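Working notes for the structure below.
Omission of a single protein chain aside, the complex is shown with its protein chains in their original locations.
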Amino acid sequence: MFARSPSPKVIPGFGLALGITLAYLSLVVLLPLAMIPLAAFRLAPERAWAVVSDPRTVHALALSFGTALLAAAVNAVLGTLLAWVLVRYDFPGRRLVDALIDLPFALPTAVAGISLAALYAPNGWLGRLLAPLGVTVAYTPLGIVVALVFVGLPFVVRTVEPVLEALDAEVEEAAATLGASWSRAFRRVVLPLIAPAVLAGFAMALARGVGEYGSVIFIAGNLPMVSEIAPLLIAIRLEEYNNGAAAVIALAMLAIAFALLLAINLLQAWNRRRIEA
Amino acid sequence: MKLARLGLAAVLVALSCAVARADTALLNVSYDPTREFYRDFNAAFAQAWKAESGETVQVRMSHGGSGRQSRSVIDGLEADVVTLALGYDIDAIADIRGALPADWQTRLPNESSPYTSTIVFLVRKGNPKAIRDWGDLAKPGIGVVTPNPKTSGGARWNFLAAWAWAEDAFGRDEAKVRAYMTALFKNVPVLDTGARGSTTTFVKRGIGDVLLAWENEAHLALRELGPDAFEIVAPSMSILAQPPVAVVDANVDKHGTRKAAQAYLDFLYAPEGQRLAARHYYRPIHPEHAAKDDVARFPELRLVTLKDRFGDWRATQKRFFDDGGIFDQIFATR
Partner (left out) sequence: MSLLSPRRAHAVAEAPAVRFLLLGLALAAVALFLLLPLGVVFAEAFARGWAAFAEGVADPDARAAIRLTLLVAAISVSVNLVFGVAAAWAVTKFDFPGKSVLVTLIDLPFSVSPVIAGLIYVLLFGAHGLIGPWLIAHGVEVIFAVPGIVLATMFVTLPFVARELIPTMEMLGRGDEEAARTLGASGWQIFFRVTLPNVKWAALYGVLLCNARAMGEFGAVSVVSGHLRGLTNTMPLHIEILYNEYNFVAAFAVASLLALMALVTLALKSGLEALGGK
């Protein structure tokens, strides 16, 4: 059905490329993922609803998405700042900092979790400094946000950097000749141009954060109704031999995540059309 | 593409099989705090088995939270023997997968538990919060560290020991027992998924004032992580924790390892096995085989048993730890 698409194709390889893509995607992602609804729908609808509407499930889902949104928002600001500094300024060690940005991609999440817990525990390097201020990070929802900020840090930096790099100096000059101050020029000229990249990075950090497990369980405290994330609840339901409930929670997570991603992609498409117009 | 992937999978299977060179390979799927014990025990068994049968045996270990390990065996982990934290986790393998008969627990002496343990308190040196007994755990301002009873076997023993004490203390008035348990769980700042996670939280992270732990785990933590920083408190009473062992019939028949697997478990009851268990802080069922100094480390404690107080594990699991059970109710009102 795809072969008869509207535009005539000049470039070859459509069949092969799409064939590989669809075959691999089906075998590795879609077919296995289909197991989730399959297992979930084996549950009677009222039991499935009971699982989803259980306050503990609702809290875990809200916590996972809430902390991921918060961390992605922090990363949107922090990432833009880092990208700005890396692209615009020359300072000793710039290349080193630039290379370090990718560290959260490379450091295994479990290692990150262990070292963050060691840092922020009441007797850790940072926890010791924060404790007198009455701030506890480890074993609270705040700890989850810290872990997710770490995990998602590179996304926004890496999406915004190339856009800033390519930013046309003339655009800024034009703004300057019109007498705009720096902050005004930034808000009116630079920000709209980098917004799609920031949004794309935000979406990736959010998507990654929602499902994050390894780094979070070491620092979260894992208390039901307080600091228990949805992936952990899935693992717990599995260990209780409750496959159906695990699949239902997983399905709820997937549905919400998919809806969020689709919304962000649509927002991007709308933004692109708006700029082109 | 598909063919290439299948071929790749075949190569990988061949690779993973080629690693095991011994005549017989056994897989023992166990729970968290048995790591150090089985490391020594496996070496002793390999030696004894070589002398007896002339065969080289290699025992592979898998450790984790007891519930998770049971789950893995149900999902196809090829365990020849399971040595888990409590009977229910082996019941589940029998009930859900049918890999061993439902009456597996009658096949070996002492309800298939070659060693036992109990639940004690680990507190910070000098016991600054003066924690002596179960009643102290529910007082305001005390931080109690225990793993999650939903996923950890040790945590289920913790819960039942506290419950049994409260039943005695409040004349079996269930409303009062529940109020006590609720107050206790109000004091829990972290619920790790396994016993080892809780120990690390308490010892390394400095969270809480008291850790509810397996006796052997408490001794091990004391030795490994700081005899000068912690001390063990034995409460007025506790529960007899029976970690059972079993041969997984379906798997040993498939691997042809029944003889070795059976001998492996029998060796746990033999003098050498009993001696090693005591050395690793498990209470041997035949203390006469253990070193005197090792046995002297276990304080005299009044211990209630699961059978006398709560019945069998299937009923206990359903009443306390299944979805919507007493633990969930208590935690919801916390």
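Points worth noting:
Per-chain residue numbering starts at 1, and chain names A and B are given in the order in which the chains are listed.
Quick note on the criterion: contacts are C-beta pairs under 8 Å (C-beta built on N, C-alpha and C of every residue); 3 or more make two chains touch, one makes a residue touch a chain.
Only a predicted model underlies this, so the values are computations on that prediction, with no experimental measurement involved.
In the whole complex the chain that is left out makes contact with A, B. Here one chain is not drawn; of B:Glu224, B:Asp253 or B:Asp312, the residue touching it is B:Glu224. Where chain A meets the missing chain, the touching residues are 2, 5-7, 9-14, 16-18, 20-21, 24-25, 28-33, 35-36, 38-39, 78, 81-82, 84-92, 95, 97-112, 114-116, 118-119, 125-126, 149-150, 153, 169, 172-173, 175-177, 180, 182-183, 185-186, 189, 204, 207-208, 210-214, 230-232, 234-235, 238, 243, 246-247, 250, 253-254, 257-258, 260-262, 265, 269. Taking the whole complex into account, chain B touches the unshown chain at residues 8-9, 12-13, 15-16, 19, 27, 32, 35-36, 60-64, 72, 74-78, 96-97, 194, 196-197, 200, 204, 220-221, 224-225.
We take it that only the chains that are shown with their structure count from here on.
The distance from the centre of chain A to the centre of chain B, with each centre set as the mean of the Cα atoms, comes to 38 Å.
Contacts from chain A toward chain B in the complex involve residues 20, 23-24, 27, 55, 117-118, 121-124, 138-139, 217, 221-225, 232, 235-236, 238-242, 245. Listing the residues of chain B that touch chain A in their complex gives 1-2, 5, 65, 67-68, 71, 74, 92, 96, 148, 150-151, 188-193, 201, 204-207, 322-323, 331-332, 334.
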